[in-house]
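Written below as structure tokens is the structure these notes are about.
Of the protein chains in this complex, one is absent; all others appear in place.
Going by the order they are written in, the chains are A, B and C; count residues from 1 in each one.
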Amino acid sequence: MDAPDLPAGIMPDYRREIPAELLARQGSWVWHELVQPGVIRHLAADGSELLTVRILLPPNGLLSASTLRDLARWVREYALTGRRTSRQGFEFVGVRPAKLEKFLAELQAAGFPAGGTGNSLHQVKCCTSFIHCQNAAVDAPSIAQAITDYFYQDFLQQELPAPLKISIGGCPNQCGGGVEADIGILGLYDAVPEVDEARFLAANIDIGLLVSWCPTGAIRPRQTEKGTLVTIDVDRCVRCTSCVQVAPEGISLKKKSYVAIAAGGHGGNSCKGPEMAAIVFPRVPARPLDYSAIIDRIEVIINYWRRAGKPGERLAGFIERTGWSDFLATIGAGPLEELVDKRVPQTSIRRDLHFRY
Amino acid sequence: MDAPDLPAGIMPDYRREIPAELLARQGSWVWHELVQPGVIRHLAADGSELLTVRILLPPNGLLSASTLRDLARWVREYALTGRRTSRQGFEFVGVRPAKLEKFLAELQAAGFPAGGTGNSLHQVKCCTSFIHCQNAAVDAPSIAQAITDYFYQDFLQQELPAPLKISIGGCPNQCGGGVEADIGILGLYDAVPEVDEARFLAANIDIGLLVSWCPTGAIRPRQTEKGTLVTIDVDRCVRCTSCVQVAPEGISLKKKSYVAIAAGGHGGNSCKGPEMAAIVFPRVPARPLDYSAIIDRIEVIINYWRRAGKPGERLAGFIERTGWSDFLATIGAGPLEELVDKRVPQTSIRRDLHFRY
Amino acid sequence: MPGDSKEFPLCRQLMKGPSPSHVRELSDSRYPLAMYEEGLATGETAYGHGGYISIPELPSGVAVRNSCRPEIIEESAYLRILPPAGGWLSAGTLEKLATCAETYGKGLIHLTSGGTIEIYTTREQMVPMVRELNTAGLDIGSTGNDLRCLTACCGPARCDMALINAPALATYLGQRFIDEQQYPGYPQKVKSGVAGCPNDCIRAMMQKDHSFIGVYRDLPQINNEVLAAWQQAGGDLAGLIAACPAGALNWTGSTLTVAPDRCWHCMACINFCPAIRPGRERGVAWVAGGKYGHRGPQGPMVGYVLVPFIPIKDDDYTAIGDLFGAFLELWADNARKKERVGDFIVRVGPLWVLKELGLKVEPQILLSPKRNGF
Partner (left out) sequence: MPGDSKEFPLCRQLMKGPSPSHVRELSDSRYPLAMYEEGLATGETAYGHGGYISIPELPSGVAVRNSCRPEIIEESAYLRILPPAGGWLSAGTLEKLATCAETYGKGLIHLTSGGTIEIYTTREQMVPMVRELNTAGLDIGSTGNDLRCLTACCGPARCDMALINAPALATYLGQRFIDEQQYPGYPQKVKSGVAGCPNDCIRAMMQKDHSFIGVYRDLPQINNEVLAAWQQAGGDLAGLIAACPAGALNWTGSTLTVAPDRCWHCMACINFCPAIRPGRERGVAWVAGGKYGHRGPQGPMVGYVLVPFIPIKDDDYTAIGDLFGAFLELWADNARKKERVGDFIVRVGPLWVLKELGLKVEPQILLSPKRNGF
């Protein structure tokens, strides 16, 4: 990795983004509490406080230069510094307590309300999709917008049993993280990729890579008189589109698409250990901008959890306690046949007799 | 499956083995209790009782005709009927209460003591091995004999935290069930099978079956001028000897062998659901009849469980509560490198941060 | 055992301990003890590859082990007898087996770990021995690629936990599929079992390719009067409540209840306390794919639950027999050569099996839905 004629690269120093007075307090915080939706108070052992205001950003962290300047202006006027959250929201850290009310009102007026903390709907995270990506099966940002608009009050208040995180990935790459959220939305393709034989042969395609990248062994090389082609086993194909990514010149896809809705993903290690979300609605239409089928199903999930979840119980813990069979039946999930692992190891089928009815 | 010229087969009718007075009571039992080691009392709702006496048989259910006649005589004199247990022990069912003491004394005098019920060491189950089987890597019956002799008192009393079942399978076929017991002993081969090319080519070997039976893909066909041969990948081979079973004419094995000791297997569904035992001592010498290395390790396991297990806590539950890291360290298990899954899915490695020290 | 005390030193050593000795049994029979001594001395079995043999007039259940020491014994033939379900053996049957073993065999009976009964003999003695067994209501089978080791737990004649009559169901299946037990026509062996309740004392879910396990669908029945008596007699109520793995037991201070949404219908509380009896709505769960052996792509595995509840009413086992047969046919038609049921199910997927058999996925069989979008 020598690049002698290029200047040395720069890893930005995070300390430059934090004023000295805050850096000096690193490690002094011993607790935090939620003051009101969107406002977090960190406490030090000496009793001093640090206020954070978290706001809702537009989907996908897309910000015009003028909005960025607004953020900068708010930092300068009301806080010590700012930070983007890992869910594409934004936080003002070190907000001056005396100016809090004024700041919140100004944020509200500007259309960037504080919220998304504690037992609320947090910022919906999503990928870029049709705005700037070639892989997207569905448009995650507009789905995120529709969801945030519909459940807007749940962002502004903290009345859910526990925090609720929704993430949306527009294609099987899942850059948006739909696979891991409390509720995840996964853009998927309907059609099996097709091999254009003439174009495939004309291109210089790495067949070994093509075969090894297929997660289910659905692609097999086939010797022909004209050269090596591949066949795609329709039964084995899981429409991950890896092959299209490796060989866009020779393999193409009819872009009919839909989403799967997953539930109960959780990170952290204070319960079962990290687990991806589980598919509960395997096939939901997602034609822009008609997202009512998605929103209806999310609402069914949220309403059941809101009704029957215990205080502090995340969606995954709620399902763990009440059991998948009850949860699937109550939300009308399915068809069940499409919720079963297609691949080895088939961990979705029970190997004990722990049945709930 | 037509075999017109043969007489119709007979599935034995279990009811013929049970006297009418006992058959008539089918389903009437509502509880059972342990009267003393080896003696179980079943109770009906009307208060009537049914006594069972369980005895220790020699390893592997091998019985001379004269011993069988002894069993028959005891049944006639003291009980309603008899049954073999699924662990190769024997039970007298419907023992006359008035004759119980006399019966137990007679059994004791004959060398078939009552025991192996409740919180005792149960009958050690094992396969036939060197007595009558070609596959055995080690001799399970003599290991069973050595274990039963050594832990004999634990068979005769009920002083363990919970029942203890030990099973021994002499080869990877595991007919003896070493994979599923509280403590399991698995006979394994040390050497990788070798292909005798000349004999392999001379025999008419089903190469497809050979390849498909290998659990790890270690066997690959290889075209040669003389015909199709196979190669065995030493790194992938798990010494299951499937290939030797399919092609004994062309693949052979140096019979150097050892045992692995496994712990914490459990069936039933009143805890985690059935789970095979986990390997804790991967490589223990088992040269007949020097089984001290096996017995030492079993004793370490039993002693730790006896010392720290809660009343009623099976070995699996004990390990579940205290954690594998503690259990492995306390019993001196390992080397740890040999306790890790060699195959996909590698379920033996943690994907959470639930560490105990 | 020969009088010369220097003969068979290793075998002799195995008779010295306090517990019953298999060598004593061997030496009380006509078993060739030199074969075993040879194995112990060399650390290798003295038997070689053998197999299932064909004897005119006999079905499967006849086999031979080759000998690596022909000077001791040329070969060792044996019969495998289909056992009465539940392990039940009356005095008469024990005596009949003893007589057969003495008259036609080596005077030794082997109660195998798989649940069958074997008698070592010679090829010549097989036909007369089977004729005599037949007259006693016994028959041979369970070798080769056939329906094997069809066993059951002891059942309601002795057990207070039996939810279904496991020996009766096993006997029904054994009779209906007697040809499949006797005439190997499958891709591989298929072991089967019936357990009377989720305690699964016979470990059918782990050992058997194909099993039915008694289950109940309603709730455990609590008798609060019996409970009070049990507590008075020293019953540990806190221990009982803690014993429920699902946290479904609630004590109000005067009565014990089961939370219907939490109970997972196991036997923990029923095993613990005589005041709790299993529910009354009973049937079987169907489990397929268990195996102990380290063969095939999956190696040892616990079986998959394919159907959580098949009701049984009035001891009518027809529907279960239909399913049992339909599955075996599906497996036989689609398995690879020598592919055990577990490897087959993993390869084709449990879903495919259900679909082909026209069965629905019941939500209870899902541990969780799949955790990927595939």
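What we mean here is this: contacts are C-beta pairs under 8 Å (C-beta built on N, C-alpha and C of every residue); 3 or more make two chains touch, one makes a residue touch a chain.
All figures in this text were calculated on a predicted structure; none of them were measured in a lab.
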item	value
Touching residue (missing chain; options A:C126, A:C237, A:I301 or A:A316)	A:C126
Positions on chain A contacted by the hidden chain, ascending	1, 3, 6-19, 22-23, 25-27, 29-32, 42-43, 50, 52, 56-69, 71-73, 75-76, 81-86, 88, 93, 111-112, 125-136, 139, 141-142, 145-146, 148-149, 152, 155, 169, 172-177, 179-180, 206, 208-209, 212-213, 215, 238, 240, 242, 245-246, 248, 255, 257, 267-276, 287-289, 312, 343
Where the missing chain touches chain B, by residue	172, 174, 178-179, 186, 188, 215-216, 238-240, 260, 262, 264, 275-280, 321-326, 328-329, 333, 336-337, 339-357
Contacts of chain C with the absent chain, listed as residue ranges	294, 299-300, 371-374
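As a convention for this text, only the chains that are shown with their structure count from here on.
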item	value
Chain at maximum distance from chain C, centres defined as averaged CA atoms	A
Chain centre separation in whole Å, for chain C relative to chain B (CA means)	12
Where chain A and chain B are represented by their mean Cα positions, the distance between them in whole Å	48
Per-residue multi-chain contacts in chain C, two or more chains	198, 205, 266, 302
Shared-contact residues (touching 2 or more other chains) in chain B	269, 272-274
